[in-house]
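Of the protein chains in this complex, all but one are displayed in their positions.
Let's look at chain A:
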Amino acid sequence: MNDDDITALKAHFEAARSHAARPSEALLARVLADAMQIQEEQAETPAPQGRAPAHEAGFWRQVFQGLGGWPALTGLATATVVGIWIGASPPSGLEGYLAEGEAAFVVDLDPWDAFDLASVMEGAM
């Protein structure tokens, strides 16, 4: 392209910029009517009910929830108390399993069921 080409093109572009199409009142009215209608439709459509933001749980709350909440904790406490009582005052049925000088440990493996009894020789500790 030579200089004349560039000069002429610039003049064409300038003329086109200053003669840009202008929207009619009718077009603006249609566009605005669409806008209002869409706004009404969007207002009638309920926003999706997302889950409420979770509270920032503290450490002990997380532990509590991790264990299963109050039902699990109740069973765990009961098993613990029973285990301590058995350790302190063994029922007569257990005496055959525990020789003099042996230590007995109650190991609670499943708070929902019964407890297991493990007998560990002192020498093995």
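Going forward, a residue touches a chain if its C-beta (ideal position, glycine included) is under 8 Å from a C-beta of that chain, and two chains touch if they have at least 3 such contacts; residues count from 1.
The working rule: contacts and distances are computed from a predicted model.
K.L.:
Tell me the UniProt protein name of the chain this structure doesn't show, selecting from "D-methionine transport system ATP-binding protein", "ECF RNA polymerase sigma factor SigW", "Transcriptional regulator" or "YdbS-like PH domain-containing protein".
P.N.:
So, among "D-methionine transport system ATP-binding protein", "ECF RNA polymerase sigma factor SigW", "Transcriptional regulator" or "YdbS-like PH domain-containing protein", the name matching the hidden chain's UniProt entry is "ECF RNA polymerase sigma factor SigW".
K.L.:
Spell out, residue by residue, where the missing chain touches chain A.
P.N.:
1, 4-9, 11-13, 15-24, 27-28, 30-32, 34-36, 38-39, 42-43
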